[in-house]
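A single protein chain has been omitted; all remaining protein chains appear in their positions.
Moving on, here comes chain A:
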């Protein structure tokens, strides 16, 4: 399982892309998707919602469980991935690509986000 170098990671297993025009993309990691099993339902934050770093902003349901979705940063949601709402299995098949969850205009980013290498060590410990 390899975690893309250009992303940063939270200990709740979300990833965050570098901001483009102040907007970052958020998803869950392959490690998290694999631990969840087949995702069957995604409740994502809505456009315009304010999300707060470390707080829940949605939920992902798999066959066996429901898990809260945490935002790795604070800011305002600019887009939710409708493709994932329509086909939640994208979270399993392409967690770092087509399975992204939402975009956020970042107002504040926590200082303790992990690099790819740090996250790989964290998630394999």
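Just so it is clear, a residue touches a chain if its C-beta (ideal position, glycine included) is under 8 Å from a C-beta of that chain, and two chains touch if they have at least 3 such contacts; residues count from 1.
To be clear about the criterion, contacts and distances are computed from a predicted model.
Between the listed names "Aspartyl/glutamyl-tRNA(Asn/Gln) amidotransferase subunit C", "Peptide ABC transporter permease", "Aminomethyltransferase" or "CoA transferase subunit A", the UniProt record for the complex's undisplayed chain reads "Aminomethyltransferase". When you scan A:50, A:92, A:107 or A:120 for touch with the missing chain, the hit is A:92.
Although one chain is hidden here, its contacts on chain A can still be listed: residues 34-35, 37-38, 40-41, 43, 61, 63-64, 66, 89, 92.
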